[in-house]
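One protein chain omitted, others in place.
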Amino acid sequence: MLRHIAGRVLGAVPVVLLVALGIFALVRLAPGDAASTLAAEDATEADLARMRAQWGLDQPVLVQFFYFLTNLARLDFGTSYRYHAPVTELIGQRLPATIELAVIALLIAAAIAVPLGVATALRKGSWLDGLGSLVAVLGVSAPSFWIGILLVLFVSGYLNLLPSSGRIPLDVPLREMTGFVLIDSLLQGQVGVFRQGLEHILLPATTLAFGMIGIIARISRSAVIDVGQEEFVVTAVAKGLKRREVVRNHLLPNATVPIITIIGLELGTLISGSIVVEVVFSWPGLGSLLYSAVTSRDIPLTTGIVISYTFIFISLNVLVDLVYVLIDPRLRVGRA
Amino acid sequence: MPAPAMTIPSAPVLRAERIGKTYQGRSRLFAQATGVTALTDVSFEVGPGEILGIVGESGCGKSTLARIIVGLEQASAGRLVAGDATLVDVAAGIFLPPAARRIQMVFQDPYSSLNPRMKVGDVVSEGLRIAGETDRRLLADRVAGMLRLVGLPAEAASRYPFQFSGGQRQRIGIARALITEPRILIADEAVSALDVSVQMQILNLLLDIRDRLGIAVLFISHDIGVIEYLCDKVIVLAQGKIVESGSADAVISKPSHVYTKKLIDAVPRIQD
Amino acid sequence: MHDTSRIDDAVLEADQLSLFLRAGRGTELKIVDSVSFSIARGEFYALVGESGSGKTVIARSLMRLFPPNTLRMEGRLVVDGVDLTTAPASRVQRMRGRSISMIFQEPMTSLNPLMTVERQIDEAIAVVGGMGRRERRERVVELLADVQFANPGSVRSMYPHELSGGMRQRAMIAMALANNPSLLIADEPTTALDVTIQEEILQLLLRLRDQHGLSILFISHDLSLVRRFADRIGVLYGGVLMETGPAHELIDHPTHPYSRALIDCIPRRREAGKRQAGIDGLVPGVADWFDGCRFAPRCPRMAEDCRHGRIEMTPTQPAQVARCLHPL
Partner (left out) sequence: MQAWRFLELKFIVGVVCLGSIIVLALFGGLVAGHDPNEQNLLFALEPPFGPEGGYLLGTDHLGRDLLARMTSGARVSLAIAGSVVVLSGVVGVLVGALSGYLSGTRDILIQKVVETFWAFPPILLAIAILAFFGPSLTNVIIALTIQRWIPYCRIARAQALMLRSREYISAAKIMGGGTVWVLRHHILPNLLASAIIIGTFTMATAILAESSLSFLGLGVPPSVPTWGGMLAEGRSYITRAWWLAVLPGLGIFLTVLGLNLLGDWMRDQLDPKAALNLS
């Protein structure tokens, strides 16, 4: 089991290096001199010279890549031109908001989609099944930013039920501890702020969850159906188990692996979806920071954010793989 | 009528000399690479028109042996000589490409052995087409001839494999193997997936073909009854080694090796 | 009906049993046609047939292992005094694992890969209830020892992938025996195994039969195998029971031309230059049944009257019955 975990973690190392190489190549290959690309539009000659020295652009490519890697290892992505602050610091400030949004969205999506998928699989061919596949196909077909805009228009605009932007009202004082509004407010016993935080996160998280529900529900459904056709389910029925016991002890545990897989895959959708959703709802996270970095051609900040997102994504994928080990004894016990 | 080859001693069509196969284990992070030995010192001879049975339980190496003989896998030791041609000589680094060996194979699974998207005519003619034959008339003629040989109507050529039963599909597989005029036919569990009534038809077809073409057959099976019916000679494989060999009658009626005895005793046969 | 081999002490009794599978769009296919046979307490009965003969459908219908509303039964199928053709679903549910249990062809896929052997057997024991955790634990070990695991204590905590094919099948048998069923259905339980392991499993089944008075319904395609191990045999062809009788008598002196032809197909030692005859033609498909004897088109004894009407089971030997107008 340890060997499996170690293998999986070490297996990610070449990918991390290749990804770093890819980003490095991207920055290098961008049109124009790398320094002028990296610099903001209003950078002076002195800025450019400082840039060249900082990134070692007068050195051979391999040396430059080495610098790039060491900077990366020290989590040093340079200084943002728009915010005149270290990129790492900016990312650190924004990361909790994004994580908070993603976690709530994933919880909403999984809480709706997995039961829906399982229920439709167990009642295959019923009206519930039809409704489920309708919800699934509608969910994956609507672009999240459109759903977001429509929700803003109806829920915030016409009905005036929930706020349409930000994490909490600007005038609410909340001492930052973890950076997570929902956790900080509870830690400080501010139930009102917690409620406001919840109200603010509800629309963006729902928007973000919307597209995932369809896919997770569909995969959960087919996972349960596939397991249902396995011979050991017939064995379980033949043993005299009740339908409920067969579902609980045999169907669901075996369907967990594909369901975890799809949720793992959906983490990517979650990250990329969050970029657009954050922009729509002015959510002060990494996504809206990326948006402003891109629109102001702030290359160090853009690079830093892209790297952060990618490494978070890679780590999450490794984590999902490790969950398999907990579920499946075939991975846990040595023999193949 | 017994096959003439059985009485006239002649040079073997195929001679295997001390064939060995070791699989290189993949070295892992925390484990030493260890090899797995699949075959050790396998030697035998097949004369023209002879049917040699290769018997053993799953994992004994009989399929690996077949794959080495046709060239799908490389032996790690030994020599393989067909007539005056050296097919494989590991020591000398000779590995003749499969097509040049003139050995063809009939497979176990009548379903996965035919490409479902190809018409039967194209399936049967594939060997000639790979060799570069493009003349449609000639290909059609040869296919029709082969189909007739295996007892299928010529119209079969324009239909798809799924339109045939398991036994008929095995006939198509035999036609495909024979169209390139091989000197040896290898049948790897070729009747194991068939119902008994169909199995006998295919066994008799193999006997007919042997009698008519004088081709040598290597027949791989776990079924002693089938071996006893079909084969002239037999070798018994256990854990990659030949534990017993000889004429089929002698080996099966008076097995001398413990393993052979156990194997034969375990197989219920109708006449005992 | 005229089943002379009918026994008073029958654990299973099928009388004119027909099985229909619903194929959707309101159509159904008759898979099994008026089959009658019975199995006595402690008897090893083998149903033999080629693919498409309906043998597996009969085995599975005993437990109604079909999706709801896909199987329809006609006639009578009585196990332990309960007629399964009319019994409500809840009654059948209560018979599974208690009166009847079952083992399958693929021991790998028949066990849940995520559960230890102990948990899977324990689950089967718990179906009946009334035993404490400790008691059930002891029972698991007892069952594993019963199927000849040398070291039940360690096998208990293993997962299916850690066992060999033969061991998995023995674990399946242990599970099937958990509640001392009267009938064990074995659906080609040795087909996926090597011959030496096959021998082992069959010897085990015979021993359990003798020890527990277990009745066994053994589904197989292998006549030579069942001749060696079964007490009585039923030969199925195209969903019809062609002949049934004591194993040795039936195989050494078959009275139905199909049984004869099937036995003649089994390859054996061949005199030089001679051939055994196969059966020409193909097994008829389920979708195109026809009147008269199903085997008639391939039968060497076929006469005009074989092509029409119903042919009933008639005694052909003291203990044998065959569905044939011109028996051997």
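For reference, chains read A, B and C in written order, and residue numbers begin at 1 within each chain.
FYI, a contact is a pair of C-beta atoms (placed from the backbone, for glycine too) under 8 Å apart; a residue touches a chain by one contact, two chains touch by 3 or more.
What you see is a predicted model, and the numbers here were worked out from it, not measured in a lab.
Engineer: Out of B:Gly71, B:Gly240, B:Pro255 or B:Pro268, which is the one that touches the chain we can't see?
Structural biologist: Of the candidates B:Gly71, B:Gly240, B:Pro255 or B:Pro268, B:Gly71 is in touch with the missing chain.
Engineer: Would you mind spotting which of B:Gln74, B:Asn115 or B:Ser247 touches the chain that isn't drawn?
Structural biologist: B:Asn115
Engineer: In the full complex, which of A:Ile5, A:Val140 or A:Leu252 touches the chain missing from this view?
Structural biologist: The single option touching the absent chain is A:Val140.
Engineer: Which of these, A:Val181, A:Leu241 or A:Val306, touches the one chain of the complex that we don't see?
Structural biologist: Answering carefully, the residue with contact to the hidden chain is A:Val306.
Engineer: Go through chain A and note every residue touching the omitted chain.
Structural biologist: Its contact residues with the unshown chain are 14-16, 18-19, 22-23, 26-27, 29-31, 37, 124-125, 130, 137-138, 140-146, 149-150, 152-153, 157, 222, 225, 267-269, 271-272, 275-276, 279-280, 290-291, 293-295, 297, 299, 302-303, 306, 309-310, 313-314, 317.
Engineer: In the whole complex, what residues of chain B lie against the chain that is missing from view?
Structural biologist: 67, 70-72, 97-100, 103-105, 107-109, 112-115, 117-118, 123, 126-127, 130-131, 173, 176-177, 180
One rule holds for everything that comes next: only the chains that are shown with their structure count from here on.
Engineer: Centre-to-centre on C-alpha atoms, which chain is most distant from chain B?
Structural biologist: A
Engineer: As a quick test, compute the distance in whole Å between the mean CA positions of chain A and chain B.
Structural biologist: So the centre of chain A lies 55 Å away from the centre of chain B.
Engineer: How big is the gap, in whole Å, between where the Cα atoms of chain B centre and where those of chain C centre?
Structural biologist: Their C-alpha centroids are separated by 34 Å.
Engineer: With chain centres taken as the means of their Cα atoms, state the distance from chain A to chain C in Å.
Structural biologist: 54
Engineer: Give the residues of chain B touching no fewer than two other chains, as numbers and ranges.
Structural biologist: Residues of chain B touching two or more partner chains: there are none.
Engineer: Of all residues in chain A, which are in touch with two or more distinct other chains?
Structural biologist: none
Engineer: What residues of chain C sit close enough to touch chain B in their complex?
Structural biologist: Those residues of chain C that touch chain B are 50-51, 194-196, 198-199, 221-225, 227-229, 251, 261-263, 265-270, 272-273, 275-280, 282-283.
Engineer: Please name which positions on chain C make contact with chain A in the complex.
Structural biologist: 63, 65, 93-98, 101-102, 104, 106, 109-116, 123-124, 127, 159, 161-162, 172, 175, 178-179
Engineer: How about chain B: which of its residues touch chain C in the complex?
Structural biologist: 1-2, 57-58, 165, 167, 195-201, 203-204, 207, 222-223, 225-226, 228-230, 249, 252-253, 262-263, 265-271
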